[in-house]
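Only one protein chain is missing from this complex, and each of the others stays in its spot.
Chains here go by letter, A, B, C and D, matching the order in which they are written, and residues are numbered from 1 within each.
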Amino acid sequence: MSIVKKENSLSKWYLPGILKGLGITFRNLIKNLTSRDEMLTLNYPEEKYEYGPRFKGNHVLTVKKDGSLRCTACMLCATNCPADCITIVAAEHDDPSVEKYPINYEIDILRCVFCGFCEEACPVDAIRMGPEWQVPGVNGASFINNISELAYRPSLGGGIKTVLDDEERIKGGI
Amino acid sequence: MEAKLLSEHYSDDSYIGLEGYKSKGGYAELKTAFKMKPEEIIEVVKQSGLRGRGGAGFPTGVKWGFLPKNGEPRYLLCNADEGEPGTFKDRVMMERAPHQLIEGMIISGFAVGSHKAYIYVRGEYMDSVRILEKAIQEAYAAGYLGKNILGSGFDFDLDVYRGAGAYICGEETGMISSLEGKKGQPKLKPPFPAIQGYLKKPTIVNNVETLAAVKYIIRDGAEGYRKYGTEKSAGTKLFSVSGDVNKPGVYEVPLGYSLMDLINNECGGMREGRKLKAVIPGGSSAPVLTAEETGRATMDYECLAEMGSMLGSGAVIIIDETRCMVDMLKVILHFYHHESCGQCTPCREGTGWLEKIVRSIVDGNGRLQDIDLLNRVAENMKGRTICALSDAAALPTMSFIQKFREEFEFFIREGRSQVKG
Amino acid sequence: MFELSPEGKELVKKELARYEDKYSAIIPSLYQIQKENEGWVSPEAVDHLSELTGIPHSHINEVLKFYTMFNLKPTGKYHIQVCCNITCSMFQARELTDDLCQKLGIKEGEVSEDGRFTVSRVECLGSCDNAPAVQVNETYHDNMTPEKMDTLISELK
Amino acid sequence: MPKCTVNGIEVEVKDGATVIEAFMKTNESIAHYCWHPGLSVAGVCRMCMVEIEGNPRLQIACNTPVQDGMVVYNNSEKVKEAVEWTLKFHLINHPLDCPICDQAGECGLQEYYMSHGSYDSEMAERKVKKHKVVDLGEKVVLDTERCILCSRCVRFTDEVTKTNELGIFNRGDRSEIGTFENRPLNNKYSLNTVDICPVGALTSKDFRFRQRVWFLKSFETICQGCSAGCNVQAYYNENGFYRVKPVPNEEVNGHWMCDEGRDVYKFANKEHRLVSGIKKEDSGLSHMAPGAAAVQLREDLSDTKKAALVLTGQYTTEEYLKFVDSFTKNYGNEVYHWINNPKTFDDFDGILLRGDKNPNTVGLLRVLEGKGIKSSWADLEEKLNSGQIEHLVVAGPENLAVFPDLEEKVTLFGQAQKLTVLTPVKSKFYESADYQIPMKSFMEKDGTFVNHKGIEQKLGRGPIVVSQALTLLDLSMILDGSDFISVNSASMGGSL
Partner (left out) sequence: MGWGKIRLFSYTNNCCVPQLERSLLFKNETCFELSFNSPEKSSGMIVGGFLNQVARREIIEAFELLKGPKWVFAYGTCVISGGVLGQFSDSLITVGDILPVTRFLPGCPPSFDAIQTAVSDLTEGRRESVREKGVLYALRD
């Protein structure tokens, strides 16, 4: 794209251009000195950048009131995942009202692109993308998170309770 | 005026026994029938315009005509499973005049050429079963049943089969399945019972009153029978009247008799002189008539059909001012939900759904759109099943909503019945 | 193990021969079992009937559970069946059953402590002219009012 | 032969055929649950509604016989609304079980919901609650809430197996499928009820929760369980085979299949398979590539004079032709046919199950007659006892379940100086053999099986589980001297 230069006397002189530029610089200097909190710069290690509410961080498997996994191993997340990184092995639950639960639920963090498709596909709000950013790991560290890592890791404090629960659903007659 | 044809001698007890029955003209028509040929009897019944008294109102002569002409053994079944709420005419007839039914069945069996007949009585009527079995013993002893009846070369066996409490066994093919020892579920009906019914043999199923009326058609001839009733629906009909009248009971009136006269003359007018609100003319599966429609209604198949209702089994239920129609519909739908045999999906799930909607209205958490939801569910249940139970549940619902809509809306808005009572 | 009495077996044999199809004998023999087994049909009874007649178990069980007059739970000596259909419910039949259950202290279908009564609601009994109609075992009682019901309860021992 | 037009397409059907059979002839789609080509007509699901010209009321297609010149269509507005509402009636008491239901992905309700559903269920009332996870027998689990009461399974147990274990109990919308207390559903064809159940009410215990249906691919082949030769559909994915379902074929197996045939896939999975050639040396067993083991077998065989071959009926006809040909050319025509159960060899249970548990016995006998080899089992035993046979080559069975007497047979074979076992499946009885050469399972190779009636049926080829395993064709090429297996005969297609 070509820029049309205005042919007027002012631009031929050297000094006015410099003074205009310095003017802008000093105006910003005074502004930053007077109102420090409006500055965009974070002094990083102390002031951390907070992520938005919809930040898609490490996965969380929600739990029911009694602490058991909310997931019924229906494999919809594994089907919807573009990177094919979720492997689930289902097993028979002895309580007939629960009937099916995952005995092994693994997400391969190195394959996962954190797109949130699994969160959208889950019919029972069993998997969510939590607020924690992905922790880097050394080569050979096990990047495959299983149930104890996804649902009961220390930072979750014994599992995040889900709002939707079976008793209300069955009482509501669905 | 009350035309006493069938129910002439119901009041006197001797009519129950064989002697009392014969003394009042019993088994006379048997001899005249044996003189005629079976085709003649069918022709006379066709001429007399006798229509089924059980509920469908199908011309009996025509139904007998469907039978295949080959000599294959066939069955005659009497449908005494009177499950239609409000109907009790068959019980009165079987307890007061069992031989009338037996003679009617022998003549009909002779006409259709069947040598084996069953009377399927509903399980609750224990007294009717006892009385009928005693009457059959007497008939066998007197030679009116069994081999070579009255020397005519026609042998005829009759048996009573006791049902076990299922409204669905009132339906033709439902009763046949129940007789075959299966669950009383109606059969699919391109093979109609007249071609393939009980044990895959041609079968004729008629109501108690229809078979009894055959005797009087033989006695008075087709024109004699046509004296009563209108041109299209001939003869007399037993009406079981109940509800808010002074003298509920069974009254025999000619077809075409006006409903208001039936209420005021035969039944002694409304109970405690209250104002009439609605009438269910033909049992629970007949759409309801408002007070104004009752005024111009006459008790015959055509007039009630024009008004959107039906004669059905002739069970007239009179409803007065103090009754709440929503609660009435809830009782009717509970009946159909409990009695649906569960074979076809629209009826099995639809009756349950209708009842739950009306029950949620009565419990006070109904929604305004429930009313046209009821209408659409009933509309889409009707005519989509093997037997007519889904129509019997859908038609009353639609008529209740169409004619008493403001009562439903009041109930939903206020959460209580419009009627104080 | 439930065992039919000799006359019971006799009746079942007669019923088998009476109808063209042996399946038609199921309902009469179930009535007979119900009479001999304190008013209900137990699974052993179905087993026994199946060996007696050769009809497959599931078929007898189907017929047993389809019809309402066969009870699947033990019932009292007197089974009070109150009709709660259109005309009878217009004459307060449902309220009658509620306070009857309260009086006997049982819910519907249960047996009272002294084992005499079971109350249950049934469909139209075909006696709407003298509503509300009540059937006790085999006999009809008409125009029942709460008072008449009390006298009936006290009479039936 | 009455003719009728279905949605504008002219169709001719045989006498007494119903409208739904006319629909099946065209590829017009018609919704149906309770109708099944192999069972009687029930007419209870009311989904197959059609409009017939000149008949105001909608009729069900499965029970209306076709009259000549009848015009039938099911794409009119009225029919669409009727089917939509009937499906809505099916769904109002149906539980929200899709996440935990095995049938999700191939469920009749899901398919018709997508094409006929109304997407806004106006049902706000409470659903009917019934029994979940009912144990019907050793192989089948029932969930009565999902059941839409189409009565297919009840008609199956009444008409096909005539054992009537199943019945519909209670009445109205409280009705439930079930068996009587102490009469579980344990006949030999109980898993067919799982196939014909359109919804997830009946599920098989063997496949329960093992894999979601949309992760499986399938191919058609012939069951190898017995000589009935039923056409089957085998389902697999990268982890191996998961299940086997019957394919309708009128002359051979109708629509059904026995339960033993359904465990046939287990022997083709990797955990049961012999993966590498084994040679017994004095220093123990040495594992090597199957091709190398075969070459060593050839050298070993070349300097023997008295070699014998034992064949079971578990291989394809082409393999027999080539292998018997090359074997007799090099090592004399001592070929014996191993019959595993002489006593129950030709009994038949009236529906499908045959006593002869090898799929290709007739093919083998034809090949042996073609080669003019008449040899009885007795003189093999007599030769073995007298130790005349230096080297015995046994083409072992694949389906070990039907060879209960494998152990003493192997000890019998052990009497030969050298024993070679060609087997797709590994078994601890073969340790005593000098050579164990892995073969391909019937799921991994082409060929024809000839069932007891003499009908030749083509095998379908599925995924290769053990890529280097040989077939008898490759082995005969090696015995004929060539060192390299020609590509076109053996491992075609992608390996796992």
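Going forward, contacts are C-beta pairs under 8 Å (C-beta built on N, C-alpha and C of every residue); 3 or more make two chains touch, one makes a residue touch a chain.
None of these values were measured; they are calculated from a predicted model.
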Mind giving the shown chains that are in contact with the missing chain?
A
Touch with the omitted chain, as defined above, among A:2, A:35 or A:139
A:139
Give the residue, chosen from A:121, A:147 or A:160, that touches the chain omitted from the document.
A:147
For subunit A, residues touching the missing partner are 40-45, 48-49, 51, 57, 82-84, 89, 91, 103-104, 108-115, 133-139, 141-144, 146-149
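Please note the rule applied: only the chains that are shown with their structure count from here on.
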Please report the minimal path length, in steps, between subunit A and subunit D on the chain touch graph.
1
Ranking chain pairs by contacts puts first B-C
Centroid spacing, where centroids are CA-atom means, of subunit A and subunit C in whole angstrom:
66
Which integer distance in Å separates the CA centroid of subunit A from that of subunit B?
71
Taking each chain's centre as its mean C-alpha position, how far apart are subunit B and subunit D in Å?
55
Enumerate the residues of subunit C that touch no fewer than two other chains.
59, 62, 66
Residues of subunit A touching at least two other chains:
none
Under the touch definition given earlier, write down the residues of subunit C that touch subunit B in their complex.
18-28, 30-31, 59, 62-63, 66-70, 84-87, 89-90, 122-131, 135, 138, 140
Subunit D residues touching subunit A in their complex are 96, 98-100, 104, 125-127, 132-133, 208-210, 212, 214-215
For subunit B, which residues count as touching subunit C in their complex?
82-88, 90-91, 122-127, 159, 161-167, 178-184, 199, 240-244, 248-250, 280, 284, 315, 317, 319, 323, 327-328, 331-332, 335, 338-339, 341
